[in-house]
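Note that one protein chain is taken out, while the other chains of the complex remain in position.
The chains carry the letters A, B and C, assigned in the order they are written, with residues numbered from 1 in each.
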Amino acid sequence: MKILLVAEAFDPWREVERYQSGQPGLAGKFGATAVFVGTLRDFNRGNEVQSMTLEHYAPMTRRHLERVAEEASARWPIEDVLVIHRYGELRPNDPIVCVAVWAAHRDAAFDACRYLIDELKTRAPFWKQELTPQGRRWVAPEKTK
Amino acid sequence: MKILLVAEAFDPWREVERYQSGQPGLAGKFGATAVFVGTLRDFNRGNEVQSMTLEHYAPMTRRHLERVAEEASARWPIEDVLVIHRYGELRPNDPIVCVAVWAAHRDAAFDACRYLIDELKTRAPFWKQELTPQGRRWVAPEKTK
Amino acid sequence: MSITVRFFASIREKLGKEQDIIESKGITCAADVWNRSARIPLPGNTLVAVNMEYARPDQPVRDGDEVAFFPPVTGGAR
Partner (left out) sequence: MSITVRFFASIREKLGKEQDIIESKGITCAADVWNRSARIPLPGNTLVAVNMEYARPDQPVRDGDEVAFFPPVTGGAR
């Protein structure tokens, strides 16, 4: 299990590939990998987005991401988890978050991946501020699904 | 939208990265990418698996994969789909199938990705034969979930 | 004036052939194609495709069609 908080742009596919190759114990043991990547769009609620700043409460963020990953591991039969979350200033098309789950079977991989992304959105202390041509604005939290 | 049927081992993360970078129209338009990768395990139902041969009905396979991808595009607001399915002889740890979906929002990306993998399993004409120390055996179809 | 017949996977192995070309004369449906080419009863769980579309055994077939018989599919990942 690995939790990464990164200040610079990252390539999620390269990170997933690198993490997976670096876990020789995984080879042959997992039949399913589910990956979710959230990426900064260049528009939101009708406005052009020029950049976004992602503020966070570093040690608390890490603790809660770890806890969500541990909960997923306890709840589903999964082999491994990788979570990468960006912070700092992002440009459109920059990945914001990447969640990857390795499991023997696909249901567990999908369910745990979705749980992770849903939980980290509501529990990890991150705040987004967008820069649009109309100025800076804090992004409002998502309505309950 | 792209459907690839490949005879040789492929790196799904590299293929997803390559496809995404090759679609400049996607940049900034998608906020969510969901990817599923199915990989050959070295065991199944208690037996060691030494290799697997994936037979298919090439033109029918392609037609049905395309149709499933079109159905997903009609049913969810998604931006793009990539499906890669291996055939021929596979070794443990070889990816079998990769499904990637790009969408504005995560629910559509997850739901369409899962629909694609579930549907292709029941509709695309592929047949798996495993080689174990006890000999060759055709893999039985999955029970309904 | 012929119909192409294809067999896959365990059915291919059981029959010992993967392709057949039969006369279309006297053939009205996919089951007729099976009977003429396979010469054993059609196993109950066999899937049938006519021109690469899933079909029932009683689906009409005509000259030039491609008719395939195969066991339940097992693609994708577990």
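Convention: a residue touches a chain if its C-beta (ideal position, glycine included) is under 8 Å from a C-beta of that chain, and two chains touch if they have at least 3 such contacts.
Quick caveat, the model's predicted, so the values are computed rather than measured.
Participant: Could you tell me which of the visible chains the hidden chain touches?
Facilitator: A, B
Participant: Hey, which of A:21, A:47 or A:122 is the one touching the hidden chain?
Facilitator: A:122
Participant: Please identify which residue in A:3, A:16, A:34 or A:97 touches the non-displayed chain.
Facilitator: Spelled out, the listed residue whose C-beta touches the missing chain is A:97.
Participant: Going by the touch rule given at the top, which residues of chain B touch the chain that is not shown?
Facilitator: These residues touch the chain not displayed: 31-32, 104-106.
Participant: Quickly run down the residues of chain A that touch the omitted chain.
Facilitator: Residues touching the hidden chain, for chain A, are 36-39, 41, 44, 54-57, 59-61, 63-64, 85, 96-97, 117-118, 120-129, 138-142.
Basically, only the chains that are shown with their structure count from here on.
Participant: So what shape is it, when you link every pair of chains that touch: line, ring, star, complete or other?
Facilitator: Contact map by chain: complete.
Participant: Just to be sure I understand: the centre of a chain is the mean of its C-alpha atoms, right? Then which chain's centre is nearest the mean of all of them?
Facilitator: Central chain is B.
Participant: For the interfaces A-C and B-C, which has the higher count of C-beta pairs in contact?
Facilitator: B-C
Participant: Report the inter-centroid distance (CA atoms only) between chain A and chain C in whole Å.
Facilitator: Going by mean C-alpha positions, chain A sits 48 Å from chain C.
Participant: If you average the Cα atoms of chain B and of chain C to get two centres, how far apart are those centres in Å?
Facilitator: Using C-alpha averages as centres, the distance is 26 Å.
Participant: Could you pull out the residues of chain A that touch at least 2 other chains?
Facilitator: Where chain A meets two or more other chains at a single residue, that happens at 31-32, 104, 106.
Participant: Touching at least two other chains at once: which residues of chain C meet that condition?
Facilitator: Only 77-78 qualify.
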